[in-house]
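With one protein chain withheld, the remaining protein chains of the complex are depicted in position.
As written, the chains take the letters A, B and C, and residue 1 is the first residue of each chain.
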Amino acid sequence: MIPFFLRVAHAFLAKALNAFTVLFAAATLCFVVLQLTPGDPVLAILGGGSVNATPETLAVARHEYGLDRPLPVQYGLYLTRLAQGQFGNSFSQHMPVVDVLRSQAPPTLELMAAAFIVAWLFALLSTVPTVRRRWFGPVASSLETISAGLPPFWLGLLLLWAFSFEFGLFPPAGTRGVLSIVLPALALGIPLGGFLAQVTRESFDLALDEPCVLTARARGMDERAVRLRHVLRHALLPGVDLSAWGIGALVGNAVAIEMIFSRKGIGRELFLAVSGHDMPLVAGIILFIAAIYIIAGFLADLLRRLIDPRLKALHS
Amino acid sequence: MSALPDPVLHVEDLSVSFATPRGHTVAVQNLSFTLKPGQVVALVGESGSGKSVTARSIIGLTGAGGHVSARRLSLGDDDLRDLPERRWRDIRGRRIGMVLQDALVALDPLRPVGREIAESLAVHRRGTAKERTRKVLELLEQVGIREPDLRARQRPDELSGGLRQRALIASAIAMSPSLLIADEPTTALDPTVQAQILDLFSSLRDRGTGLLLISHDLGFVAKLADEIIVLEHGKVVEQGPAARILTAPKHPYTITLLEADPSRHPARPVAPEPTGDSLLEARDLSFIRKGPDGVIRPIISDVTLTLRRGRTLGLIGESGSGKTTTSRIIAGLLQPDTGTVSFRGEPWVAAGAQPVPERMRRPRRRFMALIYQDPLSSFDPRWTVFDILSDALSAAGEPKANHTDRIGELLERVRLPCSIARRRPGGISGGQRQRVAIARAVAVKPDLLICDEPVSALDVSVQAQVLDLLEELQRDFGLACLFISHDMGVIRRMCDDVVVMQEGRIIEVGTAADVLIRPRHSFTQSLLTAATKLSASLPVVA
Amino acid sequence: MVSAFFVWSLRRKMTRRAVPLAMAMSLLSVAGCRQHKNHKEATGPVSGGTLVYATDREPVCLDPHVHGDMPQVFVAEQFLDSLVAMDKGGKILPWLATDWTVSEDGRAWTFHLRRDVAFTDGTAFNAAAVRANLDHIANPHTLSSTAGGYIKQYVKTDVIDDYTAVVHLDRPYAAFLEVLAQGFLGMESPVALLRPRDENCQSPVGSGPFRVVHWDRQNEIVLERNPAYRWGPPTARHTGAAWLDRIVWRIIPEASVRFASLQAGEVDVIDSLPPEAETPAQHNPDLWLLKADLPGNPTNGTLNLRREPFGDIRVREAFVRSADIPGALSSVFFGHYRRAGGPLSPSTPFYSPETEHHGDYDPDRARLLLDEAGWTARTADGIRVRNGVPLQVHIPMRSSLSASIRTLWEQVQATARATGFDVILENADDTTVNDRESRWDYDVRVGYWNTNTADVLRIVFSSAFLGPPGPQGGIHQNAAGYSDPGFDRIINAALLTTDPEERQKLYTQAQEIVAAAFLQITTYPQSTRMALSGAVHDVRIEPSLNVTSLYDAWIAR
Partner (left out) sequence: MTDMILPALRRRVPGFIMPVLTLRHVGPLLAAFYLLLLVAAAIAPTLFTHIDPMAIEPRDAFQGPSLSHPFGTDQSGRDVLARVIHGARQSLLLGISAITLALSFATVLALVGGLGGRLAEKSVRWLLDVMFSIPSLVLALLFTATLGSGIVPLIVAIGVGSAAGYGRIVFGQVLAVRRAGYVEAARALGHAPAGIIVRHILPNAFRPLIVMGTMGIGQMIVWSASLSFLGLGARPPAAEWGTMLSMGRDFVAEAWWMTFFPGLAIVVTMLATTIAGRSLQRLIEGRVS
């Protein structure tokens, strides 16, 4: 018998190793894509074509960012540095990429967390009390489908227009305070909530037919307790699985949302970095996002096992 | 017993119907019976007979769209018709308990069984949390579970089939209800376990619990029931004291049911001593896999068997004993870790460095046909029955031009209407599907038929028909057959020779007559005892 | 956000580039600030309070020596002082330098410095500090764009005594003082400059009325009053410390959000007021506007003569006359922007009104010209064709251009199509557009050039500016690729004379030549546009680079 903790450690190591190779490949992908990008990176470093820089300045910049080396060497250096946790310096921000991430990631993570909470609240409130209910069910279900189809940036614009410009209920911009996060979190969270609600509704409906639900009812349990204590747990899994994907969708959509609401964050930073061809920053942000995504996957996996302990026995 | 008022259940003219998009469907019609403590009423019928609906209606859980009407439906002094939901909740669990089929899903699979049982108590606000914990252990002991402390903390999937079914019963009797409804309480359990559960029910009855026992299996209820109600398509076809119904059934359907029971069937006539050529020989097969706990263990080991032309070899064992693995290796679908198989005198499967390549097997595959327990998954869902059979005929090298005629013949042979050829397997009944599977199997004119639990998913009456058909075809075509089943009755009826498997090993080999009448191995004996127990009260019709 | 901010970025950059090149000229006044009504009258300046200023673009580095982009000087103006100041008339005034002399050969400048100035880190301002600053800018590791354009001539600084510094140049440089007046060459603490470049970016130390407290990237820069400040510029309206306690310099790229924040009272001042917000701003009694048209070469599309179809003057004229600019100004710009039809904005010195209507919308004449030029055939959808080649005009559009300017070009596209031009607006990110422009890969380049002299014509159209500024690239400033010896002669002659009449004559001639060559579709003059809360008073536009100064500003609460 292999001890349980060893098996867990082994599984964890295997996953971590896989995650590592995935990150390595993602880094390579960034490198390749950015190498294929047209334009002289030095011009990007010095702020575009309107540079009046002297040849000396150009040469120094080229050297400082290692752009005077052959490509394979650049790639090697890039990977070596990444392996050491050095993302290099951002061309456009004049600061280490790590510092950019340190200052820009928290607001985005806060926004994502808020949006995620909105999404799950929506998904649960919309499904748990309404599944198979005569009138509320169809109405909630239609609402969910519509929500899932809303582009977040469009919803964001409409929310901004209605609640900020017209009614003045929320501040139109910024990264300050609880109020400023409400509208962007709704814009990001509602569409994701729609998706979560759709899968949760389906699994909830299926779970209502589980024999153990009948057993619970036959025990004399009331409907609310049956739904909350038995059905919900069975219905959560697809939503949890989707959540990992949802984190990625949140990051992607955060780009537009942060711009609309003029919030600081890695989404907006990523867009600026991509359009400024600021390679170290792009690579840093993408790797950071990939890491978040992988961690989200881990957490979702963990959560699945918590919700359904049978999986522990099956997969570890 | 709890001091509750008169706990007698009166059901008179109970009818249940459902609203569907196509109008009302009547599920049960004019059912009447009375259930008293210490008494057992059995509802017997096949799928769709309305027996489960009845059970649910009695505790007010008919389901969406269901409409219940009755001249009388009362528990003691309480009229159960139009009872408000609050009152129903008071009755459920406390005055009427319910046990469902398959505790693996009937108990919440995500929670330890102890919590499930405690919930039965908590719902009715019985005691403090601490008292409930103690009561849970008592209950587990009461239903015959040893080490209740450990078991209470395990989930249904961590318990054996018998233990979890007991735990389910414990959760149903937690509030000591005077009546218990058991809906197919032992289906899908191994016969030895079934027998144990049966004992548990009889002890509950002896302690004064009234039982409404629901089953498709007359044999199972025979031992326990005081009164038997036979249902067909929602109608009561026969109702009366158990002894009378079992010995002198009046209604043809009851008779069909009784006769369908394979164990009531005469055993296969003793075949002449094995003389035919050896068609298939398996030597020293073993198959090793890493289990879910990371431990490498053999699924089967040292399996050796011989099958001669025209004979039927029965492979019997409980679930997990390695029957299916053996059959898949023999079918050349799974590469064994050791051992060889030869088929029609040529190498068919070989383990180790020089396996027989699939390319070598392919031309001979048509001489071996397979019938699966779940025929549906063995059919491409896009194909019609015609496509499926035509595909098999092509495999056997039949020219396309003949297909239509041959398919007509095949369908006739397996007693299916020709119109079924245009339908897809998803749209026909389970019995029909198995017939299509049989038609496909015989279409290639094989020498050997491998049947893996071919009837265990079917209703008893359908089982009988399919077995009849198989027997007939085997006789007519002179097929050899490897027949896998967990059901002693089926094996006895179908097989000339028997191999008994336990935990991946063959523990007994012999002719059916020898093994089934004079088992040598203790495990075989216990299998037989259990099977006898479950149908012993049924007289054998000669 | 992409919207307004790029118009700004472009303008600011160009201003920077333009100024030194204009140095030989006498600097005339920035077109008068137009203040709007609604400005609440108050008793007088009040000390204290926090002013929230919202702008569209974030500086990449707070040290304006590094890189050198307009958002940097906008904020640097609040915490850096310069050696000299410049007034609205373009006159150079003493500031940190009390007086100065230049040697006979024009290569050695001697500056005498104020003795009571200290940086906010306690370091004294002295001759060594001047040397440290100029050396810092000239050091290639600073990655200064300014170094190449502004003080390329710099050799070294000699410290004569604590308060006397001699700056050596390798050749005479008449514009040196004007350059020193710009925020890009603001004086920073030499101690702070010793830190690594990127650290200095985060928290530069100056001697100005405010000091940088905190920079929360993408969000805000917080500045606090320097209580010891006693050396304000001569252009200021008061002396002593600034009135405001704090400035929160907020970055709100999205134009509509920025204006909404002002309306909601979240911020006190916004710059880059978008045209669509101007009418509501005027009608809002709680707001007032501060606007200034900028002189120079107005917002335009410059036609590339180096390739077909615009090598042919007839096609150029036809294209210019196909564009209905007034129509666009009245719709997208809500009539708030005046038309600039000639090569110079009307507020530029020596502006000649004659050229204003030279390229007016005249589709009939455009058609005639195209027929003449041989573009007679047409494709099924009405695009003109010559020798099988369709009449296509490729215009790279930066993804960051504002919606207004995009719409303007879409309207040009639509009206030009009516005469048979297939105008292709090609969206791309800024880096890609820069790259294309440096390779002459465009038919029309969208841009503008702000400076307060007619000499801008020399930068934009003379053959001296056909090459890239640096040997490794950068964009040629003569975007048309126009080369006319006659024009070069006139424009260079204008630099040599100081007689206003003679200059007027020469510049008028130059404008006529350029206008007759149909090198640009000109649209409207660039402008500084601020909207302010009624409680905010005395916000100034500093003349040297037309940037905001909040030294005099105060809030009546």
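The rule we apply is simple: a contact is a pair of C-beta atoms (placed from the backbone, for glycine too) under 8 Å apart; a residue touches a chain by one contact, two chains touch by 3 or more.
What you are looking at is a predicted structure, and each value in this text was computed from that prediction instead of being measured.
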Omitted chain's touching partners, listed by label: A, B, C
Quick one: which of C:45, C:94, C:327 or C:390 touches the chain that's been left out? C:327
With the full complex in mind, choose from A:160, A:181 or A:236 the residue touching the hidden chain. A:160
Tell me which of A:42, A:101, A:216 or A:259 is the one touching the absent chain. A:259
Which candidate, B:385, B:444 or B:494, sits in contact with the chain we can't see? B:444
Please output the residues of chain C touching the missing chain, sorted low to high. 2-3, 255-256, 259-260, 274, 276-277, 280, 324, 327-328, 330-332, 397, 399-400, 402-404, 406-407, 409-411, 413-415, 417, 424-429, 432
Tell me which stretches of chain B touch the chain missing from the display. 18, 20-21, 25, 27, 46-53, 56, 63-65, 101, 183-184, 187, 216, 331-333, 358, 361-366, 368-370, 372, 374, 377-382, 391-392, 395, 424, 426-427, 444, 459
Touching the absent chain: which residues on chain A qualify? 18, 21-23, 25-26, 29-30, 33-34, 36-38, 137-138, 141-142, 145-146, 148-154, 157-158, 160-161, 165, 198-199, 201-202, 205-206, 209, 245, 248-249, 251-253, 255-256, 259-260, 270-271, 274-275, 277, 282, 286, 289-290, 293-294
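Simple rule for what comes next: only the chains that are shown with their structure count from here on.
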CA centre of chain B versus CA centre of chain C: separation in Å? 86
I'd like to verify one number: the distance from the centre of chain A to the centre of chain C, where each centre is the average of its C-alpha atoms, in whole angstrom. 39
Cα centroid separation between chain A and chain B, in whole Å? 48
Using the touch rule from the top of the page, what residues of chain C touch 2 or more other chains? none
Multi-partner residues in chain A (2 or more other chains touched) are none
As the complex stands, chain A meets chain C at residues 37-40, 42-61, 64, 89, 92-96, 100, 103-104, 107, 160, 164-165, 168, 171-176, 259-262, 264-265, 268-269, 274-277
Write out the stretch or stretches of chain B touching chain A in their complex. 56, 59, 61, 64, 85, 88-94, 97-98, 100-102, 105-110, 116, 119-120, 123-124, 155, 157-158, 168, 171-172, 292-295
Tell me, which parts of chain C touch chain A in their complex? 1-2, 13-14, 17, 60-61, 66-69, 140-141, 143-149, 152, 197-198, 201-202, 216-219, 250-254, 256-258, 260-261, 264, 266, 399-400, 429-435, 437-438, 469-475
